[in-house]
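Contents: one structure, followed by commentary.
Missing here is one protein chain; the remaining ones are kept as they sit in the complex.
The chains carry the letters A and B, assigned in the order they are written, with residues numbered from 1 in each.
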Amino acid sequence: MPTTCDWENSVFKRSIENLGNRTLQAVWRIGFAARFFVAVLLHSGTAFRRFGLTIREMYFTGVLSLIIILVSGLFVGMVLGLQGYETLQTYGAEDALGILVALSLVRELGPVVAALLFASRAGSAITAEIGLMKATEQLSAMEMMAVDPIARVVAPRFWAGVISMPLLAALFSAMGIFGGYLVGVQLIGVDEGAFWSQMKSAVDFEQDILNGVIKSVVFGVAITTIALFEGYDAPPTAEGVSGATTRTVVTSSLAVLALDFILTAFMFRGLN
Amino acid sequence: MHNDNLVEIEDVEFGYGDRPVLKGVNLTARRGQVIAIMGSSGCGKTTLLRLIGGQLKPGQGRVRVAGQSVGELGQAGLYRLRRKMGMLFQFGALFTDISVFDNVAFQLREHTDLPEDAIRDLVLMKLHAVGLRGAAQLMPAELSGGMARRVALARAIALDPMLVMYDEPFAGLDPISLGVTGNLIRRLTDTLGLTSLVVTHDVQESLKIVDYIYFVSEGVIVAEGTAAEIRASDLPYVHQFVHGEADGPVPFHYPAPPYADDLRLGKQRV
Partner (left out) sequence: MNRTVLDFWVGLFVVAGIAALLFLALKVGSMNTVGASDSYEVAARFDNIGGLKPRAPIKSAGVVVGRVADIHFDNETYEAVVTLRLDNRYAFPKDTSAAIMTSGLLGEQYVGLEAGGDSRMLKNQDQIFITQSAVVLENLIGRFMYGQAQEGAPQ
């Protein structure tokens, strides 16, 4: 029978302690991540002075993500074409298919889906690579050779990701619009002239395309920072690295969706 | 006298959080010597190397390398000092994404403006010194454990440092690689005029090559002396360590309540 003495060992006490510890841990990590982010920005000189380092990383983050981005973009656009046609047809507005495909891609799907794919393709790879370099003492070795790993390893990856992300998002959107065109115009037979001209008159460069690019740059910063931080902070063991890789994908996907809401609220609030 | 000592460690204390690791360590390394730091696993040997390399700062006491107090240097000063230090990590810690050649060339490219021709010659010289000139174009994944460690050694001496630290250079090597690595450490120390600090628990191999040995146990130096002195030592800890006895001052059993109590002998089972 539980008495007051049992409080010391009770499940409640332990779970409250656990919760408190986890909260403290989370706050501590956020602080550490912020400091890490500032350190990366401050040590970015090398990434630009020796741009070859950044180009090399752009191969691994950007070029290697191309296939998945292009193929997904095409399919997403084709699905948009089909679904959009089905819906618009009910109102006799098939001609607006171009607008629907282009606006949904350029404003939302392009930046967001490309960012989610980028997080799982490039983000996880970055975390695994940095985590392994840490686990095998490569980062320590670099420090002992009087080379700052933040400047030499982390910063070039950061800038490669930040540069690659908007390019990938643009390719995703362009590919998606092409997919929508294939299905809508070539397959279903929406008027080609209406498709392009309605799209052109409804999509605004500044409001839609530029805002989409700004979104993808912000997502690029968020994903690469999370991926690099998780790798840098990973416990130097096999489980540590694999756990960090998972956390990168989960955290950066959530961050992308949350940031997307905030950015959308700011960008399109005063519009209509 | 001071000029003769490259590394001086005075009353250094250090702990991770609440857990003290080093409790007042004194140690000196004279130029041109091979010094071994021995002790059972987890006794703070690697921590000692990190303190000398400046990756950790001592809580108490002072670590001096070539007259400079390591713990008090800023990042720029520390990096300047580290260019004169080499470190061999336990499993080599080669950069896995670049070739053996590029690994050895890494510091030369980072810290010097030498033309690529000169770098090539220097790298091949260093690789030749460790007997792996032929492996220059291999990737680290293609090397055996012993070869990887020799490449790491070539990388550590790329900038002709005055001090080279070895973290467990003998761990996990077959007898031949073991002898090769041991001889290399001795030979490079003598020919290049280095000072070597070897952290190890391989007694037999290191007794063959070192000039002076420190025994660390539970955060303090428990014994020191030349190889002959250590072999002849009758301190119980050193004796146990050198002869590899299972029980002694270092107990076989992890601290536990009495065996009989744990098995609940003589008590009624509930």
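The rule we apply is simple: contacts are C-beta pairs under 8 Å (C-beta built on N, C-alpha and C of every residue); 3 or more make two chains touch, one makes a residue touch a chain.
All of these numbers come straight from a predicted model, not from anything done at the bench.
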Revision key, fill the gap. Result, missing-chain neighbours among shown chains, is A
Review point. Looking at A:15, A:186, A:201 or A:237, which makes contact with the chain not pictured?
Key: A:201
Review point. Of A:29, A:43 or A:56, which one is in contact with the hidden chain?
Key: A:56
Check your understanding: Which listed residue, A:138, A:173 or A:248, touches the chain dropped from view?
Key -> A:173
Point to revise | Among A:78, A:133 or A:213, the residue in touch with the chain that has been omitted | key: A:213
Check your understanding: If you put the missing chain back, which residues of chain A would it touch?
Key -> 52, 55-56, 58-59, 62-63, 66, 102, 106, 164, 166-168, 170-171, 173-175, 177, 196, 199-201, 203-209, 213, 271-272
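Quick note on the criterion: only the chains that are shown with their structure count from here on.
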**Study point:** Parts of chain B lying in touch with chain A, wherever the complex brings them together
**Key:** 53, 55, 75, 78-80, 82-83, 85-87, 89-91, 93-96, 106-107, 110-111, 152, 155
Review point. In the complex of these two chains, what residues of chain A are touching chain B?
Key: 132-133, 136-138, 140-148, 152
